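Just one protein chain is left out here, and the rest sit where they should.
Chain nomenclature is as follows: A and B, assigned in order of appearance, with residue numbering initiated at 1 for each chain independently.
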Amino acid sequence: MRQDRSQISISTRGGGLYEFTDHVKAFVSHSGIADGLLTVFCRHTSCSLLVQENADPDVQTDLKAFFGKLVPEGMDWIVHTTEGPDDMPAHIKAALTQTALSIPVADGRMVLGTWQGIYLFEHRRAPHERKMVLHILGE
Amino acid sequence: MRQDRSQISISTRGGGLYEFTDHVKAFVSHSGIADGLLTVFCRHTSCSLLVQENADPDVQTDLKAFFGKLVPEGMDWIVHTTEGPDDMPAHIKAALTQTALSIPVADGRMVLGTWQGIYLFEHRRAPHERKMVLHILGE
Partner (left out) sequence: MRQDRSQISISTRGGGLYEFTDHVKAFVSHSGIADGLLTVFCRHTSCSLLVQENADPDVQTDLKAFFGKLVPEGMDWIVHTTEGPDDMPAHIKAALTQTALSIPVADGRMVLGTWQGIYLFEHRRAPHERKMVLHILGE
């Protein structure tokens, strides 16, 4: 039993979903671990992680739209406004989704379903450099 | 330190919660691993996972109702409509809940609280065969 770890960086240009399944596949493959447990951890609190459908890009459009309607900018009761009108909504959207993903690995591949991809969900408007830690434990 | 892995299948007949705690208990027991980390991973993007109360079935009724009201069918701004009116709401409900569960195992048993059960949360109306991967790592 052994482990491997890496940090990857994704450049975002505004809110929405950014697929990085291929980055994670490359990490799993490079680790040489065929069977085990993969963890993806997002080191930020205004973006988050999702496993979602990677077939029809409209799904990403609708996910972004839904969260924008559920947690709109300009809610007048918000206290934390110092970092801009999109900051507190970003924290709330992050709380409603995932900070970490756990995915078993079998025969050298993540056990993702046919239509599942791994996404960074950016909730801020301005460009950001987002860091995720990948970790795998197995043999 | 060693690991075990299995895939289980749950047949669903419409939206709602389906408890499968006993399937997971059987897997943990059969693995012979007394102490470690269990992962349950859902291989779909229109159903999801929850650890929730298993005492009063009304809790399940209310959870289904809440998510149905929060993400109703027929939202007129939805673009991804090709797979039916319940498909995009299903993806959104999945994004709001869990794709994977991580549960420590101690003395041969998951450390679930007294009232915690493991549920598949089906978000589609039609019957589906849902596949989950169980993985345990420990000794």
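Going forward, contacts are C-beta pairs under 8 Å (C-beta built on N, C-alpha and C of every residue); 3 or more make two chains touch, one makes a residue touch a chain.
What you see is a predicted model; the values in this text were computed from it and never measured.
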Chain B, residues in touch with the chain not shown (by the definition above): 1, 35-37, 50-53, 56, 58-59, 61-63, 65-66, 69-70, 96-98, 101-104, 106, 111-113, 115-116, 137-139
Footprint left on chain A by the chain that the document does not show: 1-3, 5, 7, 37, 39, 41, 43-45, 70-71, 75, 77-80, 82, 88, 91-92, 94-96, 98-100, 102, 131, 133, 135, 137
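In this section, only the chains that are shown with their structure count from here on.
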Chain A-chain B separation of Cα centroids, rounded to whole Å: 20
